[in-house]
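Complex shown without one protein chain; remaining protein chains in place.
Per-chain residue numbering starts at 1, and chain names A and B are given in the order in which the chains are listed.
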Amino acid sequence: MDRRFHDFGGQDAGPVPCAEHVYEPWEKRMDAIRGLCAQRGLFTTDELRRSIEDLGPGVYDKLGYYERWCAAVTNLLLQKRVITVDELGRRMAKVEEEWTGARCR
Amino acid sequence: MSTRHDDTHAGHGHAHADDHARTFQPDIEDAPFTHYQVMAQALGDLLIEKNVFSADELRRQIEIQDTRTPAEGAKLVARAWVDAGFAALLARDVNAAAESIGIPAGDIPIRALFDAPALHNVIVCTLCSCYPRQLIGLPPAWYKSREYRSRMVREPRAVLAEFGTMLPDDVELRVHDSTADQRYMVVPMRPAGTDAWDEARLAEIVTRDCLIGVTLPRV
Partner (left out) sequence: MQVNPPHAPGARVRVRRAYPPGHTRAPYFIRGKAGVVADTAGAYRNPEELAYGVYDGAPLRVYRVCFRQTDLWPGYGGAPCDTLYVDIYENWLESETEVA
């Protein structure tokens, strides 16, 4: 019977990668965004977990932990019509333009 | 066998006030930014514009999370070691016990798992990364790894050995998979040779990894 991809308990795996990870500011910000959205009742922890799990095997493995959170939170907020694809896309383009511009200074 | 590295119970450092003004983030100024970093920035900016929350609230939320460190859990353990009444309270209700000594524990119920001479506890979340973060801060990356989540339930002694922890065969190793709404923290046994120590000194040997259960306090 099929095991869902994220349901890892009992599978074979290598040594536990023990390198410490210092949380980057963008990760802490993403964590805080998630926390505040949950506090505001925009979605439950369960919906977030479901959204992460539904990213599916390829994406789940490819993305880092907070990248998964970002993708999952974004999907939830789009589904719940808190944000639209159009405005998100425009804002992302603007952010990228500014960051690229800032780097070139 | 890999050498364990430092499982400091210090926090992760100060929050960077993440400015609402879209200045380039200094930490990644010389590194390429990723699609998801852009998305996360845009998401936060949009939500602030829509008044879902304010820039100040976002900043504050980061600061609050940063104040939660394993040192808070260590204080609870040290207090339980010296005060049997407090230990009993901790066993009944970690959140209430923490609040009673001025440590915020949040609203998610946390349960203390007391070690005993023939019992050692260790925690995992095989399905995601559940962790008593509102008390002791963000989990280490390895706790969230596929490797830890896969192997801790099936070969816990081998995983503990990677952390340098060996248990005799007559000690029950009890693994707790945090699958529901409760979170867990381990209360290790007080090591021998610490009778004369005060609480502050005791707390120093209770690291983040001790609260997870992958290591034992070292004198």
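Basically, contacts are C-beta pairs under 8 Å (C-beta built on N, C-alpha and C of every residue); 3 or more make two chains touch, one makes a residue touch a chain.
Model, not experiment: these values are computed from the prediction.
Trainee: Quick one: which of B:35, B:50, B:157 or B:201 touches the chain that's been left out?
Mentor: For the chain that is not drawn, the touching residue is B:157.
Trainee: In the complete assembly, which of B:107, B:169 or B:195 touches the absent chain?
Mentor: Of the listed residues, the one touching the omitted chain is B:169.
Trainee: Hey, which subunit A residues sit against the chain that's not shown?
Mentor: 1-4, 7, 9-10, 44, 46-47, 49-50, 53
Trainee: Can you list, in ascending order, the subunit B residues touching the missing chain?
Mentor: 109, 111, 126-127, 153-158, 167, 169-182
In the analysis below, only the chains that are shown with their structure count from here on.
Trainee: Once you find the CA centre of subunit A and the CA centre of subunit B, what distance in Å lies between them?
Mentor: Comparing mean C-alpha positions, subunit B is 21 Å from subunit A.
Trainee: Which residues, counting only subunit A, touch subunit B once they are in their complex?
Mentor: Interface residues on the subunit A side: 6-26, 28-33, 35-37, 40, 42, 49, 52, 61, 63-67, 70-71, 73-74, 77, 82-83, 87-88, 91-92, 94-96, 98-99, 102-103.
Trainee: Would you pull the subunit B residues touching subunit A in the complex into a rising list?
Mentor: Interface residues on subunit B, with respect to subunit A: 2, 4-6, 12-13, 15-16, 18, 22-25, 27-29, 33-34, 36-47, 50, 52-53, 57-58, 61-62, 65-66, 126-129, 138, 140-142, 144-151, 153-154, 159, 162-163, 177.
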